[in-house]
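Have a look at the structure below before the remarks.
Removed: one protein chain of the complex. Kept in place: all other protein chains.
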Amino acid sequence: MAMTTQATPPTAGGSLYIPTPARIRAIEDLTEFERLFELEFLDGHPLGHDPGQFVQVSVLGIGECPISICSSPTRQETFELCIRRVGNVTNHLHTLEPGAIVGIRGPLGHGFDVSEMHGKDVLIVAGGLGLAPVRSLIQYILDERSRFGRFDLLYGAREPKEILFKDDLTEWRESADVDFHVTVDRPDEQWRGKSGVVTTLFKGLPKLDPAETMVVIVGPPIMFKFVVLEVLARRIPQHSIYCSLERRMKCGIGKCGHCQANNVYVCMDGPVFKYGRLKAMREALE
Amino acid sequence: MLDRMITHSAFLELVDELAGKRRIIGPVARGERFFYEEVERAGALDLAFNYCVYGPRAFLFPPTETLFTFQQIEGRFAAEAVVEDRPTALVGVHPCDINAIRLLDRVFEKDHPDEHYLSRRRNTLIIGLDCPRPCTDGIFCSDMKTNEATEGFDVMLFPLGAVQEVGASGKGGGGDPQAGPSVRADEPPAAPSQYGVVFGTPTGREWLLYSHKSTVPTAADERALEQYHRSKAAAFRRAIKTPSEDLPALLDRSYDSLLWEATARRCYSCGSCNLSCPTCYCFNIYDELDMTLAAGERKREWDGCQLPKFAEVAGPHNFRAKAASRLRHRIYRKAKWVREQTDLPGCVGCARCDRACTAKISSVEIYNQLAEEA
Partner (left out) sequence: MSKPKIAIFSLTSCEGCSLAILELEDQLLDILGAVDIVNFREGMTERSWDIDIGFVDGAVSTPTDIEEVEHFRQSSKMLVAIGACACTGGINTLKNYQDETDCRRYVYGEKFEWFPTIPAQPLSNFVKVDAELPGCPMVKEEFLEFVKCALAGKQFRLPENAVCVECKKKDNLCLYEKGIICLGPVTRAGCAAICPSYGSKCEGCRGLVSDEALAAAGVNLREQYDVALEDVLADFRLFGAYQGSELP
C-alpha cells in the first residue's frame, strides 16, 4: 500500500488529539438510522484493538465522537464501526461515500478480557444498539471457537426494523458454533420470530454452570437491570458479569471529564466493566 | 531549612533581569482586587497582595486554545499540532495555587501525556510566595492542608520581614492561638522587607544563585523562620468540622442526602464555581472552520461539570440532568474522587468557588451540614 505524507500518528512534541487518516472501504445500510462503515488506515497498519474498545471518529470541521468497534481484531486488515445518525458528526458520516477519508484516534479504553473467558462457557445478552460493541467479541469467539466452551447469544430489539446485522444473524442462527436467539418487543405483521423483552429468552437457556460461565450484558440501563437479575438468580458471581457503558466523551484519554460516572472515567477504566465494580457506581445504571 | 535570604528590592531586580528571558506573570492590583497579569517590569507586581481573584491556571491551561490546525486537500486532511513553549515565569504564587498546579501536572501527565499543557508547564518557572496568615475570610486551605507547598515550585519565598512587621504592629498572626487572625479580611498585608528562600528545583536554585543578590541565611534567619511557622500555624483556623482525610467517608454516607437537592434549588448552573476553580481541568473540544470550509482548527475550551449539558450524549440523554446531581458530583470530585485518582487533594481550599457563587452556595457549609446529618 502506498505510504502517504498526510497526518501522522502522535509523536513526542506533537498532539495526542490529532487523528490518523483512515479510508472508508465500504458502507452498508443496517437500518433506517444505522450504517456499517468498514475502514482501513491509509498507512495500512491494523487497528490492533481488543473486543469492546472504541475509537474517536473525526470529520474535521464538524467534530469528533466516540464509536465502539464492532469487528473482531482477528479480522485484521480493516475494522468496522456501526454508526447511528444522532448528531452533527454522525449525520455527516452518513453523507460520506466509500473512498472518503475520516480521522481515527484509538483504539481507546479497556475492552473485554478475552483471556479470562478462555475455556469458559460464554453467554452474551445484547439489547438494541448494544449489539454493536459485543459484535467484536462475538466474532472473536467464533474465530477462536476452540478456546471457548458453550456459546449462547441472546439479542433483543424493540422492533423488527431496528434489528442490526441481519446477515450476521442469519449466519449465527445457522451456525453450530453458537446457540443464538432473537426477540423483538413489538413485532410487526411480517415478524415470524419470538416476541417479548430479551429476558423472556432465558427460558430457553440450558442450565448455566456458575463456576464456568462468563456473562456479557450490553444494552440500555433498564434492560441491563432486568438481565442482571436473571443472571444473578442463576448464581453467576458478580466478577463473571461484564457490561459496557455509553457516556459523552470528548478527549477519550481520561482528562476532559465528560464521561465520568461517579469516581470512574469511562473512557479509561471502561467502557467495559465488571458488574462487581459497576454496582458501586450509582450513576452508571441510572 | 532556608537555602538563601533575599531582600524585597533585590528580588525585584532579579525579576526585572528575568523579564528579558521570560514573560512575567504576577499579581497586579485592578481596583480593589488582585489578578494574575503579564507585566513588563517587576515594579508593576504587587507582592503584598492578599489573594488573586483567579488562580494562574489560565497561563498553563488557557480558557481557549487550538490543539491543531487542519486543511482538507483533495479529500485528504493534513493536521499540524499547535504546542506553545513560550518561556514564562509565574511570580508570587501562593501555596494553594501551587498545590493546584501540582494536580494539573499530575492529570495532564497521567496515562496519556498532554503536550499542550506539559510544554507550557516545562517552560514555566514558578516562584512561590508563602502566606503568613489567611488571605481573606472564608478560605479553608488549612483544612485541605494546602496552605503549605512542599513541591511544585522552583523557588519559594517566605516573607519573613512581613511577619515581624505584622507582629510588631499588633495586626494579628501573633503568638496567641485564641486570638486568631484579627486582620480585616481583604486588607492586603504589609509589603515584606525580605524573604527567606527555599529551592524547589535545580532550575530555581540556578536562577536565584547566578546573580549573587541573595545572602546565606544566618542562625537568626532560621529562628525567624521557626517563629514564622509557629505564628502561621496559629493564624490559620479550621473551617470544616470534618478532617479532610475523613471527608471521603462523610461523602460515602451522604450520597442520598436531601441536602444536594435543597442546596441545588439555589444553583443557577452557571458554572462560576468550576471556572474560577484552580483545580478544575475539564474541557470541551470543538471545531472551527474558516470561510473556505476546507481549513480550520480543532480547539478546546474550559468546561465545567455544573453546566447543564456537561454529561449529555446525542440522543439526547443527560446523565446528570439535575442541578442536585451535578452539585453532588462537584463536591465528590473535590473532596474524594480526584484524590482517589491522583493521590493529590482535589480542592485546595482557596474558596474561589464560594466567592464566585452569586447564589452564595458554600462548600464549607455543605461539608458542615453533611457532618451534622451524618
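Worth a mention:
Think of it as A and B in the order they're written, each chain with its own count starting at 1.
The definition used in the following text is that a residue touches a chain if its C-beta (ideal position, glycine included) is under 8 Å from a C-beta of that chain, and two chains touch if they have at least 3 such contacts.
Note that the structure is a prediction, hence the values are computed from the model and not measured.
Across the entire complex, contacts from the unshown chain go to A, B. Of the listed residues B:Trp207, B:Trp302, B:Phe319 or B:Tyr367, the one in contact with the hidden chain in the full complex is B:Trp302. The missing chain, though absent from the display, is touched by one residue of B:Ala44, B:Val82, B:Leu118 or B:Leu289; that residue is B:Leu289. From the options A:Arg75, A:His92 or A:Lys161, the residue with contact to the unseen chain in the full assembly is A:His92. Where chain A meets the chain that is not shown, the touching residues are 61-62, 88, 91-92, 95.
Across the interface with the omitted chain, chain B contributes residues 30-31, 33, 35, 53-54, 58, 63-64, 265-272, 275-276, 289, 291, 293, 301-302, 304, 307-309, 323, 355-356, 358-360.
As a working rule, only the chains that are shown with their structure count from here on.
Within the complex, the chain B residues that touch chain A are 67-68, 70, 72, 75-79, 81-83, 107-108, 110-116, 119, 255, 281-287, 289, 293, 296, 298, 300, 303, 305, 310-315, 319-320, 325, 329, 332-333, 336-337, 340-341. For chain A in complex with chain B, the residues that touch the partner chain are 4, 6-7, 12-19, 21, 42, 60-65, 86-87, 90, 99-101, 103, 246-248, 250-251, 253-258, 260-263, 265, 268, 282-283, 286.
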